[in-house]
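Just dropping this structure here.
Removed: one protein chain of the complex. Kept in place: all other protein chains.
Right after this comes chain A.
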Amino acid sequence: MSERSQAEHPKARIATASLAGCFGCHMAILDIDERLMDLMKLVEVDRSPLTDKKRFTQRCDIGIIEGGCCNEENVHVLQDFRRNCDVLIALGQCAIMGGLPAMRNAIMHSDEPLRECLDEAYITGRYIRNTTHNVPNDPALPLLLDEVYPCAQVVEIDYQIPGCAPEGDIIFDTLSKLLTGKFRGFEREMIKFD
């Protein structure tokens, strides 16, 4: 693209972040495979683990969030994305409904599921070798939330791409349609929750 036409049609900017998730949704972005080349003709990647940029350099058109909120840092990152992105996409089951990390909210059968979870993980677990017998509490560690929250319960989310992880096809299809103003919802056969 010449300098002149690039000025007339500047590339859209996207940013991505992984919160309480397994990073599988970012792996799924790479499953777009060679079509990434087509996508990169339309976008520049700003703050993202893909570029290793830790902060927004300017306002973005699209923000993509993987994972839910399990600690205060996740909430700050998510709010930062909402402030700096025109369109915010929750990518994958953890971002949409908490996913597997949210299992700690419900299945402990305890009045204090978080406490029981930490005790099991660091103190009472059968295979734990923790010589300090303490739950890590370094000030550098982000404060854990009482529950794992889906993104939409913390900020307003514009679109959700379901799946664990969503296939590269639905991510590419959604992004390319959004970028060209042709997004009219998902094809039913592409929607998968698992």
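One rule holds in what follows: a contact is a pair of C-beta atoms (placed from the backbone, for glycine too) under 8 Å apart; a residue touches a chain by one contact, two chains touch by 3 or more; residues count from 1.
Methods note: contacts and distances are computed from a predicted model.
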item	value
Among "Alkaline phosphatase", "ABC transporter permease", "Putative pyridine nucleotide-disulfide oxidoreductase" or "NAD-reducing hydrogenase HoxS subunit gamma", the UniProt name of the subunit that does not appear here	"NAD-reducing hydrogenase HoxS subunit gamma"
Sites on chain A contacted by the missing partner chain, in the whole complex	90, 93, 96-100, 102-103, 105-109, 147, 150, 152-153, 156-160, 162, 164, 185-186, 188, 191, 193-194
